[in-house]
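A protein chain is absent from this complex, but the other protein chains hold their places.
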Amino acid sequence: MAYEHIIDSERCKGCGLCVNFCPKNVLELTKKVNAKGHFPVYQARPEDCIHCTICCIMCPDVAIQIVETQTT
Amino acid sequence: MGKTFSKPAVLSDTMTHYCPGCTHGIVHRLVAEAIDELGIMDRTVGIAPVGCAVLAYNYFNCDFQEAAHGRAPAMATGIKRVRPDLIVFTYQGDGDLASIGMGEIIHAANRGEKFTTIFINNAIYGMTGGQMAPTTMPGQRASTAPAGRDTDQTGMPIKMANLLGGLVTPAYVTRQAVLKPQQINKTKKAIKQAFQYQVEGKCFSFVEVISTCPTNWGLTPLDSLKWAEETLLPYYELGDIKTPE
Partner (left out) sequence: MAKVLMKGNEAIGEAAIRAGCKNYFAYPITPQSEVAEYLVKRLPEVGGVFLQGESEVAVGYMIFGAAGAGERVMTTSSSPGISLMSEAISYIAAAQCPAVFVNIMRGGPGLGGILPSQADYFQATKGGGHGDYRLLVLAPDGVQEAVEMTMQAFTLAEKYRGPVMILGDGLIGQMMEPVEFPENLATEPSNKDDWATNGMSTRKSKKRNLVKSLFLDPTELNANNLALKAKYEQMKREEIQFELYNADNDYKVLITSYGTMSRVCRTAIDQLKEEGIEVAMLRPKTLFPFPEQAVHEAATKESCKSVISIEMSMGQMVEDVERCVKGQRPVEFYGECGGDIPSPEKIIDIIKAML
């Protein structure tokens, strides 16, 4: 089973909750502002992501989704 | 290992107006997940309050009514009595429920009206700019208590879940929090349980959710979570106050 971690940068308000609670320290806030003037989150170390969905659970804006992908 | 996560169908795609880090967004999602998982969107009517969540109806795809300040439990009573088959929930904050709406929530709970109330307790008035709430902590600063809440003048904060739990009529009354993932998962279970009781036509259900208000607390979203853990949770104890069994 493979998963893809998808961040919607335009929905993200840069609150930092997900960054704080990620158990694998995958996430950081970018230095590039989005259309609403927030600094959205991105996966700084995506290879460490275990798709635990804690970031999704903490996010007040449903800015992060995790979907199944076809294993090649 | 791993699992999927996606937006529940009942939650609309509209981006919320809530401040960064405001936990309204988390609770909206949990309510939407509960409605989705119980398969009741087609007969659910939400009632939006006056407060930050006044536009809550923009974030849900089900039927909604908008109440006057504090009156949501009375409106819910009206809907539920004439259409007991509809699933009705109110979503209210500290001012709406614990101040102007105090009479309506106590009487609806006492009559055992079979709707569900989600009560967002962030110990302050958000929308109107940070005034003191009945739930504001002693010494906590607010725009109408600039030196901090003086309990000699204004009494102690009201513990709504305990107040309602003290009524004799059976109900499901619980206090939860959304300050960290484990709590969010428990809150989700409690909210779903609350709606489940309504689906069974059993009783009034009330979920108080300790939440944050970074903007009016003057703290970052992360520091708000910490302040809430340190200051609110010792006073507003988490757990089921009463169940209908």
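Brief remarks follow.
Which chain is which? They are A and B, in the order written, and residues in each are numbered from 1.
Everything below uses one rule, namely that a residue touches a chain if its C-beta (ideal position, glycine included) is under 8 Å from a C-beta of that chain, and two chains touch if they have at least 3 such contacts.
Please read these numbers as outputs of a predicted model, since none were measured by experiment.
Across the complete structure, the visible chains that the omitted chain touches are B. The residue from B:103, B:139 or B:239 that touches the chain not shown here is B:103. Of the listed residues B:4, B:61 or B:231, the one in contact with the hidden chain in the full complex is B:61.
Only one residue from B:7, B:24, B:71 or B:114 touches the chain missing from this view: B:71. Remark: the omitted chain is touched by one listed residue; of B:79, B:207 or B:225 this is B:79. Residues touching the missing chain, restricted to chain B, are 41-43, 45, 47-48, 54, 57, 61-68, 71, 74-79, 81-83, 85-86, 103-104, 107, 111 (touch as defined at the top).
In the analysis below, only the chains that are shown with their structure count from here on.
Inter-chain spacing, taken between the CA centroids of chain A and chain B, is 26 Å.
Against chain A, the residues of chain B that register as touching in their complex are 1-7, 11, 15-16, 18-26, 29, 180-181, 184-185, 214, 220-222, 225.
On chain A, the positions that touch chain B within their shared complex are 1, 3, 10-11, 13-17, 20-21, 38, 50-54, 56-62, 64-68.
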